[in-house]
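Below: one structure in structure tokens.
Left out: one protein chain. Kept in place: all the others.
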Amino acid sequence: MIKFALLGAGRIGKMHANNIVLNSQSDLEVVYDVNNSAAREVSNMHNCKIAQSAEEAITNKNIDAIWIASSTPTHIQYILLAAKAGKAIFCEKPIDLDINKVDQCKKDLENFNVPIHIGFNRRFDLSHSSLKKAKDNGEIGNLEMIVISSRDPASPGIEYLREAGGFFRDTAVHDFDLTRFILGDDPIIEISAYANVLFSKAAKETNDLDTAMFILKSQSGVLCHINNSRRAVYGYDQRVEIFGSKGMIISDNQSPTSVKKFDKNITNSEDPIYYFFIERYDQAYKNQLNIFIDCIKNKKATLVNFEDGRNALIIANAAYESLKTKKSVKIKY
Amino acid sequence: MIKFALLGAGRIGKMHANNIVLNSQSDLEVVYDVNNSAAREVSNMHNCKIAQSAEEAITNKNIDAIWIASSTPTHIQYILLAAKAGKAIFCEKPIDLDINKVDQCKKDLENFNVPIHIGFNRRFDLSHSSLKKAKDNGEIGNLEMIVISSRDPASPGIEYLREAGGFFRDTAVHDFDLTRFILGDDPIIEISAYANVLFSKAAKETNDLDTAMFILKSQSGVLCHINNSRRAVYGYDQRVEIFGSKGMIISDNQSPTSVKKFDKNITNSEDPIYYFFIERYDQAYKNQLNIFIDCIKNKKATLVNFEDGRNALIIANAAYESLKTKKSVKIKY
Amino acid sequence: MIKFALLGAGRIGKMHANNIVLNSQSDLEVVYDVNNSAAREVSNMHNCKIAQSAEEAITNKNIDAIWIASSTPTHIQYILLAAKAGKAIFCEKPIDLDINKVDQCKKDLENFNVPIHIGFNRRFDLSHSSLKKAKDNGEIGNLEMIVISSRDPASPGIEYLREAGGFFRDTAVHDFDLTRFILGDDPIIEISAYANVLFSKAAKETNDLDTAMFILKSQSGVLCHINNSRRAVYGYDQRVEIFGSKGMIISDNQSPTSVKKFDKNITNSEDPIYYFFIERYDQAYKNQLNIFIDCIKNKKATLVNFEDGRNALIIANAAYESLKTKKSVKIKY
Partner (left out) sequence: MIKFALLGAGRIGKMHANNIVLNSQSDLEVVYDVNNSAAREVSNMHNCKIAQSAEEAITNKNIDAIWIASSTPTHIQYILLAAKAGKAIFCEKPIDLDINKVDQCKKDLENFNVPIHIGFNRRFDLSHSSLKKAKDNGEIGNLEMIVISSRDPASPGIEYLREAGGFFRDTAVHDFDLTRFILGDDPIIEISAYANVLFSKAAKETNDLDTAMFILKSQSGVLCHINNSRRAVYGYDQRVEIFGSKGMIISDNQSPTSVKKFDKNITNSEDPIYYFFIERYDQAYKNQLNIFIDCIKNKKATLVNFEDGRNALIIANAAYESLKTKKSVKIKY
């Protein structure tokens, strides 16, 4: 039984708490949040302790692993505290928005040997991962193109956007990681970015973006396209397509039902797709937890490591540079 | 070049006229209709002669084949005239509504040796026929079930219904034939019928039906289901499913476009399916013509012969008997 | 917190045990099985007590409700014991295979007033139930047809078939109930059945069936078709279609992934559908539990009651009579 301390009891922290409790191999021992009432909510629901500080939670001798779901600026501090305490670490993406801090953290971590998993949940979705597996099994022959459409249902509010680090670092970063996941050991070497503010006032006021397109190129020559929007009225659009010498595989959207309607105006009409990540990636979050537990128990390497978190940020930064310079930018890892 | 005389210049006659003219191997030489203005319309459009009587058209020495698309009561008379004249015969279904007349016609035809093709057009649809071919190739292993959903877009008017011979002989008969087509040399031996008037005033006033379900059993034990309605607001519903030891094949509905729409309420929504038989089976009618021409030119046996027309009527009659007696009725051919 | 005693720790009992434990409003207090090692397995996994007899489990003062998942012949006995003990009752279908015993049980239960829920799980599937809801909301106008295709992935072994009560009472009974569920207060009044042994040796040796088709008619004239097979190589085929004056709704099959493959031979090819009921109706079983708990806590009427269990059996018996007499059989409730 792996005992967790949860740092951060917001929307996503609560979801992780629930998964930890449901999992027969893990338990939630203690929770901490700067907002005491959020911590109390989790504590009441799952009957776990409340820590008065992150440090108290992290150094608690009963716990095996730290689950970091707090605000981004706290991540590195908590990672290092946990590393010093010799605990296994799960950290929500991004590690940090500043590549220099991430690089310093990387150096600091060299002194410790603890498993660390960065929360790129999409890799653990059954459909996306079976697409990856099929590619690795050679089902599409040589990979030549990746096309990802990834659109959120609705733009977040201005408070969120002020802290989020920008469209590329906050949102597109998931798709950069997914592209890296599919490519495997064929690194992304170049990127071009186009982006706009087409509809979101909040994005406009925070100098952020709401619509973007990228082309990425891998070392072996695979061409990859990503398109992102902060708003899709039909739900959380999450499609991945890979194309190669022997065929194509699409990981398509999903709906909660298999109902199809036919009337005077429409045929084969399906219910709206899942609204957002909590619904769409429910199974992925649970799988990710299982795999992280397996890594801890069986001393395996984590499947998404610190370097993965760092590399996705480097690509996002290169995307911003391309947007600014209107050039194709080489990625330097 | 096969030269045709067309008898009957109504909606379906006009469609056949058009196909005959478009086909590079056939020509329309003469047309006849009791309604002179209908004949004139076809004549004007396709630059063919008008006969003053069916007999004149049939005995015209320039023509090779008679295309009978006139009203049902005239079919047998025209078939026999054409047989006597030694012409190849295409006859729209049904041969006649009265099995005794059909039996007499069968006897009368024994004296002649002319190709005769009964117009069960659905056999020539690319999707239905490729389903049949896949079954014959063993793709689903042993055939165990057939399920046919076949629904017209809108109930015909009272005049049509008065002449049409009843829902089973007019409409379901197509599906009885399609079932026979799929079964091949495994004859249907038994049928149960349920039917109702649920919505059509015209059907009610003519003592006809608008909603029906059948189960048929073949000699080898295959179970077959057919459901029919005289009205489907989403278009002409034409689905065929076969099921067996190695799998299932469905010949699904078709839409004129491959457009899919996504908005707040619907996803993957397609355009309405084809409205009715002229649109849905356009290609099937053209294929049927090609095959009939091939039979004539190369002295091959026709693919839907007089016996096929007769057998479908016998099944329809047995269905009426089942409806009346509330029993499973054995088919006697 | 509703505390359950589980009777029967076989495959389906284990699944229910798991759901009871996962549910935040229920707990598994005690388990009983004639096979002690099966009971011990559940006890070990979920940390609950083992009763030495069904009676001991049922009369345990800590428990609120009895979950009957034991073999069919024990159902009535356990139901009556539980009723006497004043416990809420969940009973897997069927109540019993003998309508006389069911009728006697019905009388015996008149003396008690305990909630009883019969386990027709399919009613609680999100897709089937949203189809039902759409029908109740008038989305397809007047209901005119129901078409159900329901096929198991693989025929059970001879031991199971010996006890199961026959294809119609064991398997088709689910579809009879689903038809009743959709029809609501419009009772089924008539049925015709066709069936065969086409492939299963075990079915042949036990005088059972493996392939069946039914037509049912409701009082208002709705026509319903059901087809069943004991083997579908592509998985657990579970499709429901309703058709009416304003359109059609289909509750289609489901696959664990949304992956589509394209190669030289196939396009849009999806992964196999769910293999069997445990996977396909996972969510339905959980919903059913939630609703049963809600009935207990809030003293609501159960959504599938004793009469529903009895009526489905009556229809199955009428189906057997139709098969034997080759007649349409009126249903007498």
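Order of writing sets the labels: A, B and C. Residues in every chain begin at 1.
Definition applied: a residue touches a chain if its C-beta (ideal position, glycine included) is under 8 Å from a C-beta of that chain, and two chains touch if they have at least 3 such contacts.
Quick caveat, the model's predicted, so the values are computed rather than measured.
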Candidates A:Lys204, A:Lys217 or A:Lys286 - the one touching the absent chain: A:Lys217
Selected residue (touches chain absent from view) among B:Glu41, B:Glu56, B:Asp108 or B:Glu139: B:Glu139
Touch with the omitted chain, as defined above, among A:Val34, A:Ile50, A:Leu126 or A:Met145: A:Met145
Chain not shown: contacting residue from B:Gln254, B:Asn290 or B:Asn305: B:Gln254
Residue among A:Phe90, A:Phe168 or A:Tyr234 touching the omitted chain: A:Tyr234
Absent-chain contact - pick from B:Gln52, B:Ser71 or B:Ser130: B:Ser130
For chain C, residues in touch with the removed chain: 233-235, 253, 255, 261-273
Interface residues of chain A (partner: the chain not displayed): 142, 144-145, 147, 149, 151, 190, 192, 194-196, 198-199, 211-215, 217, 221, 223-225, 227, 229, 231-234, 237, 241, 243, 245-248, 326-328
Residues of chain B (touch criterion as defined above) contacting the omitted chain: 22, 126-127, 130-131, 134, 139-140, 246-254, 256-264, 271
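As a convention for this text, only the chains that are shown with their structure count from here on.
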Centroid spacing, where centroids are CA-atom means, of chain B and chain C in whole angstrom: 42
Rounded Å distance between chain A and chain B, as computed from the means of their C-alpha atoms: 58
Junction residues of chain A - those touching two or more other chains: 253, 261-264, 271
